[in-house]
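Of the protein chains in this complex, all but one are displayed in their positions.
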Amino acid sequence: MNDTFEDHCWRDIIPPDVIELYQHYKRDLYIGPRAALVAIDLYELAYQGGAKPVAEVAKDYPSSCGIHAWNAIAPAQKLFAAARAAGLPVFFTTTETRTAAKPGAVRATNRRMPQSQRGPDVYAIRPEFAPQPGETVIYKQRASGFFGTPLIAHLTQLNIDTVIICGESTSGCVRATTVDGYSYGFHMVMAEEACFDRSPISHKVNLFDLHHKYADVMTVADIASRLEGRMQAEAAQ
Amino acid sequence: MNDTFEDHCWRDIIPPDVIELYQHYKRDLYIGPRAALVAIDLYELAYQGGAKPVAEVAKDYPSSCGIHAWNAIAPAQKLFAAARAAGLPVFFTTTETRTAAKPGAVRATNRRMPQSQRGPDVYAIRPEFAPQPGETVIYKQRASGFFGTPLIAHLTQLNIDTVIICGESTSGCVRATTVDGYSYGFHMVMAEEACFDRSPISHKVNLFDLHHKYADVMTVADIASRLEGRMQAEAAQ
Amino acid sequence: MNDTFEDHCWRDIIPPDVIELYQHYKRDLYIGPRAALVAIDLYELAYQGGAKPVAEVAKDYPSSCGIHAWNAIAPAQKLFAAARAAGLPVFFTTTETRTAAKPGAVRATNRRMPQSQRGPDVYAIRPEFAPQPGETVIYKQRASGFFGTPLIAHLTQLNIDTVIICGESTSGCVRATTVDGYSYGFHMVMAEEACFDRSPISHKVNLFDLHHKYADVMTVADIASRLEGRMQAEAAQ
Partner (left out) sequence: MNDTFEDHCWRDIIPPDVIELYQHYKRDLYIGPRAALVAIDLYELAYQGGAKPVAEVAKDYPSSCGIHAWNAIAPAQKLFAAARAAGLPVFFTTTETRTAAKPGAVRATNRRMPQSQRGPDVYAIRPEFAPQPGETVIYKQRASGFFGTPLIAHLTQLNIDTVIICGESTSGCVRATTVDGYSYGFHMVMAEEACFDRSPISHKVNLFDLHHKYADVMTVADIASRLEGRMQAEAAQ
């Protein structure tokens, strides 16, 4: 049995007797041979107010994940570098903003948004992760990157078997996308430190739920190492 | 502002400063005029081993929610009584078991299931909630009651605007169904004590997430009172 | 039995003995109390080359429906006027053109498109039907207005029971949208002269198929009269 199966960020919040209840979910983790990276909502809105505690930025920027967003930049950059080096197709989700599409009527959550927090600028992908030529942006209005979007068509056409997820928020769009991806039949992998949320408890409990039921939560280092190992194996052939 | 918006079971686990971060989600709760009840996975499997702590039943019955399942029977019965008295369409989800459909290949989660825990018997709806004539059973293979099922077609044909959710598990099929229902455009209501999970922390954090982002979590008494009030208003006309 | 059930454009192409085979589909036609208008792909591309026979415009404008598009303008205008007067929510579909969304990778059909026929200009809605404030544009990449779009969420949120379809092409996006709408549980109505196709035989056979299996094909005059009658009935209350 995999000794590191529970060696993740939820350890300090999920007591051992609860973890024991989930022994029936233990299994070997893996990345399939045809993986894609899907980065959820890495847009400006999540970083507004800067690298400060969420409590300091939440009033002015209700969609910001504050310090949690900023802390996830370096791990996500490492993940992107590994994915791009391995030639994985890369997808980004962001929010539909065209007025004619009525993005205010069909929204990701029930959160009220100040007018200053709408419009295309705040939904631009952060420059650290700027989409490269050939990468695809999925414009969505609900939480899941699959709902009301052509993401499934892109993934099927590329014959993808594994979807690696990063981004925000763990308890919102990341979770919804991961559950849908599992339902559609993909092997789901989550990049632990490259996912973030405004609330640590929701972040940890959602990763815990997802790891057991629907997805393989791995560290960025683990994912990068597996992708690199694959490239070396291919090069040696 | 609604003073009772946060007056729910997660109070003992989500600290006040985190709750403060979610102030932008506060809103008035309601049940729309054309509601339906969707009861998730109230099948025998969740009650196996009896009304005991989950730790005592988990080894033999990995799908059981033990005492949490049994504690939710009375509230769920009250909810069913109120819904049926108010004439709401009632739907049940359970798991597809026909061998030819390959329920083992497309499954709700990654959990390994002993052979003794498969087959139609363990997926029969508990007698306390037995489907009445005219009520509909949705057979599913994934977590969400919407995924790979005709549930959306039934709800649209009945012109439903609100879906009231109860059942299990809060962190699995209940959550997946609730998020999908929100995405499809329904007003979602969750019956707090009539939802359950094997893990209290996952139960509470998932209800917290869902209440703020996607659904109105209400007590069974609140739901029953609103449905009864509506009937009295109609009778008085 | 409804004597006018088969009194439609397919009469000159479907022989009476075949129509007799479809007697089991005869039923009363209707528009439900909460209808919406969904206009499919009424964009410039379909009108390119002008009101000429398709054979004359097809080489330069492979997406044009030529004279059939132009002939449908007046009926569609009458339909729009009736729908707007009756207060129906109005939706338009058109093609996604944002480069980042990779509209060339996930496309409506296998048709090869000259470069001159791409880009936002040719996918602008014709000025005769220009979206009014409050009306919604659905950007799609596949044939169906439902596939990969939030259309179902909009319709559910508005509690729509009937979807009235017009636009093009009858054998492509109109058909795909109509079948999906039926599957989702809406009562589907098609505005006969306000639907069009580059090929009369495909137009007629598809309307024939759809009328029997999935939708109520009505003349524009019939639809307008029913909507107007409803307004008068409401005004008289």
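Some observations on this one:
For clarity, chains are labelled A, B and C in written order, and residue numbers in each chain start from 1.
Rule of thumb we're sticking to: a residue touches a chain if its C-beta (ideal position, glycine included) is under 8 Å from a C-beta of that chain, and two chains touch if they have at least 3 such contacts.
Quick caveat, the model's predicted, so the values are computed rather than measured.
Within the full complex, the residue among B:77, B:110 or B:136 touching the omitted chain is B:136. Within the set A:155, A:173, A:190 or A:217, the residue that contacts the chain not displayed is A:155. If you put the hidden chain back, the residue from C:73, C:205 or C:221 that touches it is C:205. Annotation for subunit C: contacts to the undisplayed chain at residues 13-14, 17-18, 20-21, 23-25, 27, 54-55, 58, 62, 106, 108-113, 142-144, 147-148, 171-172, 175-176, 179-180, 182-183, 185, 198-199, 201-202, 205-206, 208-209, 212-214. Where subunit A meets the omitted chain, the residues involved are 34, 152-157, 159, 161, 183-186.
In the full complex, subunit B touches the hidden chain at residues 96, 98, 100-102, 105-106, 131, 136-139, 141-142, 147-154, 157.
As a working rule, only the chains that are shown with their structure count from here on.
A separation of 38 Å divides the Cα centre of subunit A from that of subunit C. Taking each chain's centre as the mean of its C-alpha atoms, subunit B lies 38 Å from subunit C.
For subunit B, residues that reach two or more other chains under the stated contact definition are 183, 185.
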